[in-house]
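With one protein chain withheld, the remaining protein chains of the complex are depicted in position.
Up next is chain A:
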């Protein structure tokens, strides 16, 4: 083994030309090194330049118009100076990349095994078709695809999200690379699947001795998977060092802020207010059920869900994708009609009401959506968007509406003068504040928040969660907080509901469910959450 590092990046700068004459520096003077077999985590919020830096390692900015300066050396190859042909020889056998979205990252038209075989044959010219196919089956089997010989003939859409991610790792593995660059490899996955994939990456490292560069926004994911940590902000390295040192004793202010914003699943919620006597029952569902489709294609999304929401409390709903939590949330505010069971609001059955009859209840039950970009009309000013529900109510005149909207904007921490600005002028966090203001406008008693912070960075996430808590305390709102992220839900919930396959598997006061989960599924879910401080995890 040579003494040369596997990866040596020195003064890397990647600039993208902008519409004018200017350029945006996505990566700005980044330097780091990785010893053979080492594992480095590159963490940062969106726009920090972490993925752009990772792409530069394989020379993927070549021919895109981006200006790359500085030096990148991988296993002795000068990536910056390499010609196209040399770069192609490097990609795969020396450094292989695993991408974020496993659905779109595989060719939808071809069998998974054929895609792996094609990559293999591109670099092993002497390998026969049959040998390449055998290699594909071998690596698919290695990454844990059951019945690999048969599944190699499946197309990507026939795989689950976790299987597709495994297939992408298998593709990387086929060429036995010395370095694996993984760009957010688990972001699109459920927490239990994420734990399996991270475990697989650790196993493969031990087995093959390959180096790993793990790019992620999730500090918890990095904490358990790498030895070294590099924290990026605005294209620059803020702090780097051994992972425990950076996490346990951060030197830089930004790192400390980032760490304090990360919600901890193993830390109790800071009490917002004195625990009050049980509020009045606001919303109550009994045996709630929703099916989609008919006959052979029928799918029961929510099955026999009984739930009570009291005035002023927060009910957290957690579950993995397909657990029915979004369908449930939509039924609770009657955006969807239940196909079975009862839904009572203040004692009145609203489950089967027609749209006309529901009108009186619309202002009382509101919803905040996941994607603050697509849930606001891009062609209307945000003030207009917030005013819409007020206009629909028809109680206020135009002047009253305008002043109410200004008041709401200030209430959610935005400038009242932002009334006439458009959604694209705001950041993700600000847009979610607009979404909250819109939900608040008709003075609801209950707001269902469906993944309200999952599209946001941790620091923004913490601010929006704090805002929701504050509003709840001041206005006595009841919240139903739906999310896949158990840590976030813990930081807001009084009570917790765990869903799986459309049913509630466990329900109870939040702290007791988190600390003494009774159902094996809840136990598995909690065990899968990556922790920042393994030492503090309860045994």
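Keep this in mind: a residue touches a chain if its C-beta (ideal position, glycine included) is under 8 Å from a C-beta of that chain, and two chains touch if they have at least 3 such contacts; residues count from 1.
Keep this in mind: contacts and distances are computed from a predicted model.
> Write down which listed name, "NADH-quinone oxidoreductase subunit L", "Ubiquinol-cytochrome c reductase iron-sulfur subunit", "Peptide/nickel transport system permease protein" or "Electron transfer flavoprotein subunit beta", is the UniProt protein name of the chain that is not shown.
The record names the chain that does not appear here as "Peptide/nickel transport system permease protein".
> For the chain that's not shown, point to the residue among A:26, A:97 or A:283 touching it.
A:97
> From the list A:27, A:58 or A:262, pick the residue that touches the absent chain.
Counting the whole complex, the residue in contact with the absent chain is A:58.
> Among A:157, A:294, A:379 or A:424, which one is in touch with the chain left out?
Missing-chain contact among the listed residues: A:157.
> Spell out, residue by residue, where the missing chain touches chain A.
Within chain A, the residues touching the omitted chain are 58, 60, 87-93, 96-97, 99, 101, 104-110, 115, 118-119, 122-123, 155, 157, 168, 171, 175.
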